[in-house]
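All protein chains but one are shown at their positions in the complex.
Chain IDs A and B follow the sequence of writing; residue 1 opens each chain.
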Amino acid sequence: MAVLITFIQRSIGQGIAILFGATGEIMTEKSGNLNLGIPGIMYMGGVAGLLGAFFYENGNESPSPLVGMLISIICCLLCSLLGGLIYTFLTVTLRANQNVVGLALTTFGTGFGNFFGGSISKMAGGVGQISVKTTASAFRAKIPGLFGLPVIGQLLFSYGFLTYLAIILAIVCTYFLKRTRAGLHLIAVGESPATADSAGINVPKYKYTATLVGSMIAGLGGLYFVMEYLAGTWSNNGFGDRGWLAVALVILALWNPSNAIWGSLVFGALYIIYIYIPGLSRAQQELCKMLPYLVTLIVLVITSRRNKPENQPPASLGLSYFREER
Amino acid sequence: MSKQNKTSGRTVIHMEKRNSISRSKAWAIRLTAVLLSLIVCAIVIVAITKQNPLQVYAGIIQGAVGSKRRIWVTVRETVVLLVIAVGLVPAFRMRFWNIGAEGQILMGGAASAALMIYLGNTLPLPVALLLIIVVSAIAGMLWGIIPAFFKAYFNTNETLFTLMMNYVATQIINFLICIWENPKGSNTVGVINSKTKGGWFPRVFGSEYGLSVLIVLVVTILITLYMNYSKHGYELAVVGESTDTARYAGINVKNVIIRTMCLSGAVCGLAGALIVSGASHTISTSTAGGRGFTAIIVAWMSKFNPAAMLIVSLFLVFMQQGSIQIATQFGLNENASDIITGILLFFLIGCEFFVNYKLSVYREKEA
Partner (left out) sequence: MSETNVIELKNVTKRFGDVVANDNVNLTLRKGEILSILGENGSGKTTLMNMLSGIYFPDEGTIKVNGKEVLIQSPKDAFDLGIGMIHQHFKLINILTAAENIILGLHGSARLNMKEVEKKINELTSRYGFDLNPSQKIYSMSVSQKQTVEIVKVLYRGAEILILDEPTAVLTPQETDKLFDVLRSMRDNGKSIIIITHKLNEVLEISDRVSVLRKGKYIGTVNTCDATQESLTEMMVGEKVSLDIDRSKPENVERRIEVRGLNVRNNEGYHVLKDISFTANAGEILGIAGISGNGQKELLEAIGGLQHIESGEILYYTKHDGNVIEKLHKMEAGDIFDLGIRLSFVPEDRLGMGLVGSMDITDNMMIRSYKKSSGIFTDRKAPHQLASDVVDKLEVVTPSLETPVRRLSGGNVQKVLVGREIASAPRVLMVAYPVRGLDINSSYAIYNLLNEQKRAGACVMCVGEDLDVLLSLCDRILVLAGGRVSGIVNARESTKEELGLLMTGGKENA
């Protein structure tokens, strides 16, 4: 029982960063932008939050956790916004190929994260591992009363606020897409920008907004990883391939953020299941770590065989739109 | 789009697709972009290192071509990047987004490493080398066939499929490292056959990388011929433009997709052999090191022109090698080169817009 609870807890811990990334990528893809720069943006968001908190804690005698938290969130959002801005400017305004820009952005963003994350302590004159414990404590604070409940408390209330924010964001995004006027317009832009345009919808504006908001949501995933998962430290390439898992989760979720919630739990569980299968050799464990990707591949194949129009990727995904070129 | 920007309701920036642009003008635009990117890179580096920018650039040149050894490393990295880009060309011409070059390289590299470990010291070198080249190409090919099969028969999105395949390959490498690790417990494979040099590329043209250059040259020429003059090349170009037209022409679309990805994967697998047998003599998850992604951008920006791919590869590698030097010189970590690469790519990608479109500014008339 205790093992199961830890397993679920750790699965959620693994899944939340992916959930942020997937929610952000769904919003982006709904506008027709396939942003393969999301993994890079998550690195950027994570390291920016860390840098912000680091400089605040270092420049202050008695740093307040709350202020540190706010600073790191703002830094994270701004830096993710910058990443999204590079992507949208190049793909929407300058009409460059989305895949090419996305991959370049991931190269850039990963380098950006590792560079600043790796050299941050050196720049500040110190050596060794850096840590922003004070700020991280705010991120990791648990709900006091509820946390103490047996089992339920462990399962549902043992997380920092970003975990709940991720779930709330996913639900809000679903509501936005299904029930609001702007959501309807966004879907139209992603399905057929020409149609949306002729209906008077400002296509570039929606593409920009959706991609920028999506980038910021994804950036929070990086921040979650740094602050809650790593407890305010940095390890180079520590974030690993979670960004790509987020892109994969979009497929598993059939472009519906609510589905991404349970999907992220599945991915998180698959990501760590090797620890919980007894008697695996190290080599076998490595093979076990393939599971999330294999599951994604299977889902990808299954969805490509199913022909329900509502479950398909946005029809204009990956294509640039130019009004005078039809 | 007729309206790009409306400032104060008076000025309208209007963009229009160019019908044609002279070569010199196109290259002038690209050169401007390169210069701008170098300036931005300089600003970034200076901001971080607080050094004189000229000194920084001197450092970059030093790092890339400062010694005979460094020149050869730059050449080696350039041809490896080039051959991956060349390998991607058939797939991209077919509009098959093979972003799985990373995985295909890793599988090719794993095949080379396996041959070096198990047969490198027993087989005569020419036989071993031939085997390494062929088997690593086959390994890459297998990694390319899988997504091609699903694309052909189920129309599965190849961008995401090949992407996932990269990470499956990464885990296979991790698995192999556990088996091959040397010394035990190091979690690395170490230099394979460091004493016997079994399965290592021999020195050609006075350099250990000469053979790589030769192979890449041959592959590039063959692929260029294949793309431009062979029936296969014609068929895959038709498939890329429209599968309906291809079926109309009596082309077996499924076969072409699978065949083309075999080729694309094989060349990327071969690149793995060049990296493992021809350069590092070891294998790790960073054997591909993002080159599979960078090569996509190289191929795309060069519009699949081999000469342009060579120039772009050389430029990127030059800057990467240079920035690695800068990083060590000023005690920064090596990821600086990724940032530099990213900035260069943004400018190169962005400038194509100005090659394809012209902007004109309108004055809105008083109503």
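Just so we're on the same page, a contact is a pair of C-beta atoms (placed from the backbone, for glycine too) under 8 Å apart; a residue touches a chain by one contact, two chains touch by 3 or more.
It should be emphasised that the depicted structure is a prediction, and the values quoted were computed from it without experimental measurement.
The hidden chain makes contact, of the residues A:A196, A:V250 or A:A269, with A:A196. Which of B:T32, B:T245 or B:S286 touches the hidden chain is settled by the complete complex: it is B:T245. The residue from A:I152, A:I168 or A:A182 that touches the chain not shown here is A:A182. From the set A:L149, A:I277 or A:A315, the residue in touch with the chain omitted from the display is A:A315, counting the whole complex. On the side of chain A, touch with the chain left out of the figure occurs at residues 179-182, 184-185, 187-188, 191-192, 194-202, 307, 309-310, 312, 315, 323-324. Interface residues of chain B facing the missing partner chain: 2-3, 6, 12, 14, 19, 229-235, 237-238, 241-242, 244-245, 247-252, 364-365, 367.
FYI, only the chains that are shown with their structure count from here on.
Mean C-alpha position of chain A lies 27 Å from that of chain B. For chain A in complex with chain B, the residues that touch the partner chain are 34, 36, 86, 89-90, 93-97, 99-101, 103-112, 114-115, 118-119, 122, 204, 236, 241, 244, 247-248, 251, 281-283, 286-287, 289-290, 293-294, 296-297, 300-301, 304-305, 313, 318, 322-325. If you check the complex, the residues on chain B that touch chain A are 1-2, 4, 16-17, 97, 99, 150, 154-157, 159-161, 163-168, 170-172, 174-175, 177-179, 290, 293-294, 296-297, 300-301, 331-333, 335-339, 341-343, 345-346, 349-350, 352-353, 356-357.
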